[in-house]
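Sharing a structure here in structure tokens format.
In this view, the complex is presented without one of its protein chains, the others remaining in place.
By letter and in written order, the chains are A and B; residue numbering begins at 1 in each of them.
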Amino acid sequence: MEYTIGSIAPIFLAPVLAFVINAFIGNKLPRKGDWLATLSIFVSFIYSAKIFGDFVFGKFATDYFVHKTFTWFDLNYGDFVFKVDMGVYIDNMAAIMLLMVSGVATLIHLFSTWYMDHDERHGRFFTFLPLFTSAMLGLVLSDNLLSLFIFWEIMGFCSYSLIGIYYEKEKAGDASLKAFMTTRVGDVFLLLGMVAIWMVIGSVGYVDIYAAIAEGKFVGQTVLGISLASFAGFCIFMGGMGKSAQFPLHVWLPDAMMGPTPGSALIHAATMVAAGVYLALRMYPLMVIGDLTSFIAIIGAITAFGAATIALVQSDIKAVLAFSTISQLGYMMIGVGVGSYNAAFMHLITHAVFKACLFLSAGSVIHSIHEQEMPKMGGLRKKLPYTFFAMMCCTLAIAGIPFFSGFVSKDRILGDALYFGFMAGQSPLMAIVPILGFAGAGLTAFYMFRMMFLTFFDKPRDHHIYDHAHDEHLDARSNVPLLILTVFTLGFWYCGTLTGQSFGKVFGEKTEWFKILVEAPKVENFVNHSREEFSTVDTRAGVELEKAHYHHQTGYAGPNPDEHKIHTAHTIGAILSIIIAFSGVFIAFLMYIKKSVKPLSGKFPEFTKVLQAKYHFDELYVGIIIQKGLLGLNRFLAWFDMGVYDRFAVDGWAAVNRTLFRASKWFDNVIVDAIGVDGAGVAVNLFNLVLRIVQSGRIQFYFVMLVVVLASYIWTINI
Amino acid sequence: MINLISYLLISLVLFFVGVTVMVARKNIVAILLGIELVLNAAALNFVAYSKFVTNNLDGHIFSLFIIVVAAAEAAVGLAIVIRFFQIKETVHIDEATSLRN
Partner (left out) sequence: MFIHILFILSATLTLAGAFGVLATKNIMHSCIFLLASLIGIAGLYATMGADFVAVTQIMVYVGGIVILMLFAVMLTGGKDFVSKAQNLLGLAPSMGNKFTYSMGLFVGLVFVLTNAKLLWSVAFSMSSNEVTEAYPSTVNELGHLLIKDHVLAFELSSVLLLGALVGAAIIARPRKQ
């Protein structure tokens, strides 16, 4: 396949075109232009599928990538070099992600055409959704941090618009602002990290960064006393923390549920929150040489466990899904931290699929009963059979039940985490990571099935709602997307074995395609990379890469890999996670179906309240940091500006001017007028008086004067 | 012993007296008399210097011319006095205040 502008650019440009058309004339189009948006995303999907086919079915090489650049601007002048290149960088990871994003986005668009049908914000929704999708696709395609950052910000803006789409609701406006501001904190750090990298290398392209790492350009560089690689890596990871809602920047995601559910499905399941993990995966070599992987793993573990605990006591169905998203993102970050590069990416993909499906199913439930609170639901299994089936499969996936995709990816992460925590020779503190990971897995299974049981099983708790629920029919727009997504929650799409642990190889080598193709980038490969121009002609040299093959790869890129021990850890981990998952399901079953075990919330009411208040993070941020800290600083600065600076520097001049005016007035009146003008007259009068005496007219007086003057002359002459 | 200084002293005193006359007397003619005294003192001075210092006769010449000029000046001055008397009917010096102020 030829990689030219014509074959890559439509992925990104088709949705942008839909955005532009919908923005200007969307209201005049039939159905407010939603079909146009869906069509544009489908076009992106076609092109992405072509690329995916070329990478996976055509080339099938681990280290294969396509890198094309074009110069955005070039400010070279003598010694001063400032050149910014933009371009595309497609490797296996990007190809898979493109397919996932465009595919999921197409299904979500299709679903939204049904969901938002009688909504008054229908047109606005379909203006921003394709823009958002194009930003995500552009982000995946981009080859440098700068264009990633541009698309990052576009996504942030679209998220702000979509969350606050019902702008008449004050809570929606607050929530959208909160989302934007919290991710902004991360974005500032991301920009700082980019600047730090630029200072060392002079460019922020991935390839340049990998080459610089291989050449050791980061060694010995420090900023403010810490190594530059750590600083840059930390800042970039902060950006990822903001976008992927890691602790402590996770507070925006629960409030983002104010937006319409399909929007949440795209933003908070498949795309935007995945962008942070994608960034961490791309910058993985930087994190390695910056020694940040342990930090990332701990943050991920805290997030995974903490969010799971909060989700235990939520009563809104969308809130449960929001916290489960935060928790699963924590797992992805654990994967990045412990070195489980491949499994982290796989979890990203699988999570996108089943979380999108879960959100869409929740949207279907909400659409039919017009209610979000789970205590009011119950027994909807009969009313919404297709939705129930889809949601059940996805819940099984997320809970980590074998044969489903979620189990494959999560188990691999936990296995590597087990190895990392206990056997890789790290400090004992790292044991927290697998412990929290497994605990969180158990809680995940528990609360997801709690959600299922409360919603679909049992007897309906509110008969009014139950009676008025719309029955579900198989419809191309409302059910089929869910079912299509459900198909891909099965495990064997991603790995050849049914359990993901290569216990039983069923279909041969190529079925482990995911594990083979996606690997942490080897920085040595990028050292002498030559640039290819992104144009209408493909100028790659016909290089044949060695076709990858399955060779006992562990997929573990962390410290101290020992194949045998890793295998042991994975085995233990698999057994452990199966046990934990099933026990979680069983406990939920006991609590909510059999009702033989009372929910623990009754036994620990104060702790329940703390969990329901999300560990009081909102109060901490708003009440203490913002109200007392920032607003206090704001008040101080305002006081300083108005009271001190304005008073002295600005108003003070008025006082100075007044004083100068009074002084000059005095000067004018006294010195100039009185002394100068009047004084001249008085002096003349005085002299007049004197002269009148002299000019007496008496001759003898004149003569006396004459003699005196003459004498004075003689006295003054030196004889 | 008569030397230069004695003549100079005499001329000094004469001059002093002449100036006093000019200042102290109220009659215009008396003032003209004082002027004559002053002129004579000067002439005496010149002749004394001519005798004792320069040993030529330039001082004498100058004294002669002083006499000539004094005569002319006295004539004109007295004509003015007479005219003044014809107008003011008096010769008091304080009546000559037309140039006052």
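Everything that follows uses one rule, which is that a contact is a pair of C-beta atoms (placed from the backbone, for glycine too) under 8 Å apart; a residue touches a chain by one contact, two chains touch by 3 or more.
Everything numeric in this text was worked out from a predicted model, so none of it was measured.
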Item to check | Residue numbers in chain A that touch the chain omitted from display | outcome: 696, 698, 701, 704, 707-708, 710-711, 714-715, 719
Checklist entry - For chain B, which residues lie in contact with the unshown chain of the complex? => result 1-8, 10, 12-21, 23-30, 32-34, 36-37, 40, 43-44, 47-48, 50-53, 57-58, 60-61, 63-65, 67-76, 78-83, 85-86, 90-95
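What we mean here is this: only the chains that are shown with their structure count from here on.
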Checklist entry - From the C-alpha centre of chain A to that of chain B, how far is it in Å? => result 123
Item to check | chain A - residues contacting chain B, complex | outcome: 692, 695-700, 703-704, 707
Next on the checklist: Looking at the complex, which residues from chain B come into contact with chain A?
Outcome noted: 19, 22-23, 31, 93-94, 96-101
